[in-house]
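Comments concern the structure below.
All protein chains of the complex are present and in place, except for one that has been dropped.
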Amino acid sequence: MEKKKKRLVIRTIILAVLVLAIGYTVYGTATKDKVELIAVGSKAPDFTLVDLNGEKHKLSDYKGQGVFLNFWGTWCKPCEKEMPAMDRQYKVFKDQGVQTLAVNIAQTDFEVQNFVDRYELTFPVVIDKTKSVMTAYNVGNLPATLLIDPDGKVAKIITGEMTEAKIASYMELVKPK
Amino acid sequence: MENIICACGHSNPYGTKLCEKCGRPLTEEGKQTKVVDMRYDGTAIRSKTYNTTFVDKIWNFFSSVKVGIALIIITLVAASIGTILPQAIYVNAPEPSKAEYYEKVYGVLGKLYNNLGLSHLYNTWWFQILVGMLAISIIVASLDRGLPLHKSLKNQRVKRHESFMKRQRIIAEGQVPNADETLDKVEQKMSELKYRVRRDGSALLAERGRFARYGPYINHVGLIIFLTGVMLRLVPGFYVDETIWIREGETRAIPGMDGYFIKNNKFILETHGEKQQGGEASQGVNVMAKNYQTDITLYKQPEGALPGDSDNLEKLRDYSIRVNHPLKENGFALYQMNYRLNELRQMNFNLVNKASEESQGQIEIDLTNPKKQYDLGDGSSVQILVYTPDFDGFENGEPQTKTSIPNNPAFLFRMTTPETPEGEVSFVEIRKPPLEPLGENKYRMKFAGAEMRNSSNFTIRKDSTIPILFVGGVIFMIGVVIGSYWNHRRLWLQVDPDGRVLMAAHVNKNMFSMKKDLDSVTTFAGLPPYRDQLDKPEDDNKSAKPGTKEKEGDNTL
Partner (left out) sequence: MSLIDISGNLLFVAFIAYLVATLLFGGSIKQSNATGKNTDKWGKVAIIVTIIGLLSQLGYFITRWVYSGHAPVSNMFEFTTAFGMFIVGAFVLIYFIYRVTALGLVALPVAILIIAYASMFPSEVSPLVPSLQSYWLTIHVITAALGQSILAISAVAGLIYLLKVVDLKKPSKQRFWLEAVMFFLVVVVGFVVATSVFNMMDYDSTYTYLDKEGNERQIDYNMPPLFGMNEYKAVEEHGMSPLVEMPALINAKKLTTVVWSLLVGSIIYLLIRLIARRRISAIFQPFVKRVNLQLVDEIGYRSVIIGFPVFTLGALIFAMIWAQLAWSRFWGWDPKEVWALITWLFYAAFLHLRLSKGWEGEKSAWLALIGFGIILFNLIAVNLILAGLHSYASA
């Protein structure tokens, strides 16, 4: 009987492992195509980019502050629409410890400067010339916005256009306590 | 489930067909037939031994070769259905509109095909489960058969019972004058023929190529390793599959390869023969391509550098990526996959007087880095007020761009000359007459040529499962070759002291060459002629059909 029991255990283990493997394969294939930005709660990858005035902005320099990180392009209509609202809220929150950084995706200085001048944007706008920050954050569609809390962790990810009220509430979210 | 006690006194597990010790047939069927079934050497197939619990029932289901064959056939049929219409990945339409494509091009059939998920057949859950069940079947069936077979082959006795020998396909009976001499001679000849010979009193067993019996099990192991490798690709980190478009002159971070950058120096398209001069070189249509090549430079960030910091890139090397010649670096490979020709890189304009057609000078606008103002000297200059790479109409008086790619560049210029010191404003769109929003101008920007650049598309691939797949493939091939090109031959001989001879032979396949061995040993040792119990009188045409049942023993795993 001992032998029989052992056989049953072995068979159960083998079958269970195989069924798990198949289950994992099916699950893995089903979820493979969903491209996700980096996960909420994980540490925001550090980066350094240069703004239009030649100043370097390093994400980790803003430790202790909340960061409103926006990826955009001049051709992207929703990005364009939310920019003035972002600028207004930037002015409200910058003294409360929330920094705004707008990352342009590899456009020319001329276009970006023109855009900034037209909307009289005051927050720093940096250009990701080699798309390496975009790659690091796995950004696909624009606009994409990440809220980074004072600890440097991703608090929220928003893809698509935001209303001004939403922008305000997001900045509130990462305001240092 | 009791053990079966053979007449020789040996206790065999339930389900055994031939006694493990002496080889007597243990089943009624076995006792009736002329030639015994030698599959798995008559050992008990394990699944048939225990069949009580739920797990045992599942196990037994997958242990059945019949189920295995059914799974193979179902997989085969399913796979063929996936080729009726092209799979979605090969459909020439952007991802969101593929469903429409199927309906538009293939009508109702196409719609049905797509809606049933057959356009992604090989990624469907049911196809994967099918392959998974095949894998379970391979593992379970091999365990159930391979282990007992191995045990039985390892513990073979030299001496077998007459009822075993007489039921082999090849047998010979008769008398020889000298028992010992016959045994010696057979041993000598069989050793010459590279058989391993063992003797036990009046019995002799000559055996050759036993390892061939393990071939099928080895190849099954290979298959399982291969399938495991395929499965592991889904584990994060094992498999990277990214794509990148990069224009000549651009430097880009390589997606999936942290810290690596690539610069496209030049894309080269070469075509075969004189057709090249036909002027059709655009996009390579109707022209037979000879070479797709991108000359690149690979860079790496210094240790500890952050994304976005491209100041101190270290040059690793220059390389020409061609089809069939990917760039390999650190386990990653970059493949030349696609290209786009002739994207605008620079546009030149002349500032001309409309009346006299006289030029005040030329400006060269680098579209990758346009300047605010171009000075032409003599008090003339051109200012770019607005630049839209892909002009798409006006909105609230502002020119809009559809993308960031210069497909349809447009400029709002302010032209200043000594004659017009306040400046004149002109909106210039490629291949269109200029617009003059602030009234008639004296000057205009006249298009004076452009420079183009090409872009390349690479796939970035890392596949850490390749070594696993390779090992699986190699083991599979070894198993198949062993199982196919070698065979297991055995000869049993019993010579009683009074000279009575009983010989039997078995081969798991290729009886033809076994018979050659038998012929030579029979002649050499003066054995009685053997007979093939499956040979039928040739003139009887009908004999082939009913014969199949008793022939089962011929080919054995």
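The chains carry the letters A and B, assigned in the order they are written, with residues numbered from 1 in each.
Methods note: contacts are C-beta pairs under 8 Å (C-beta built on N, C-alpha and C of every residue); 3 or more make two chains touch, one makes a residue touch a chain.
Bear in mind the structure is a predicted one, so any value in this text is a computation, not a measurement.
Within the full complex, the chain left out of the display contacts the shown chains B.
Among the residues B:K98, B:H150, B:K185 or B:R322, only B:R322 touches the chain that is left out of the figure. Listed residues B:G256, B:G361, B:G473 or B:G526: the one in touch with the omitted chain is B:G473. In the complete complex, the hidden chain is touched by one of B:T228, B:S320 or B:S484, namely B:S484.
Considering the full assembly, B:I72 is the residue among B:I5, B:I72 or B:M452 that touches the omitted chain. Listed by residue number, the positions of chain B touching the unshown chain are 39, 65-66, 68-69, 72-73, 75-76, 79-80, 82-83, 86-87, 89-90, 92, 105-107, 122, 241, 272-273, 288-292, 322-324, 326, 333, 335, 337, 459, 461, 463, 466, 469, 473, 476-477, 480-481, 484-485, 509-512, 534-536, 538, 541, 544-545, 547-549, 551-552, 554-557.
Criterion: only the chains that are shown with their structure count from here on.
Rounded to whole angstrom, the centroid-to-centroid distance between chain A and chain B, based on C-alpha atoms, equals 36 Å.
By the touch criterion given at the top, residues 50, 53, 55-56, 58-59, 123, 125, 128-129, 132-133, 135-136, 139-140, 143, 228, 231, 234-235, 251-256, 258, 261, 306-310, 367-372, 384, 386-387, 389-390, 398, 401-404 of chain B touch chain A in their complex. Interface of chain A with chain B (complex): residues 4, 7-8, 11-12, 14-15, 18, 21-22, 24-26, 28-30, 32, 45-49, 58, 73-75, 105-111, 114, 118, 126, 128-136.
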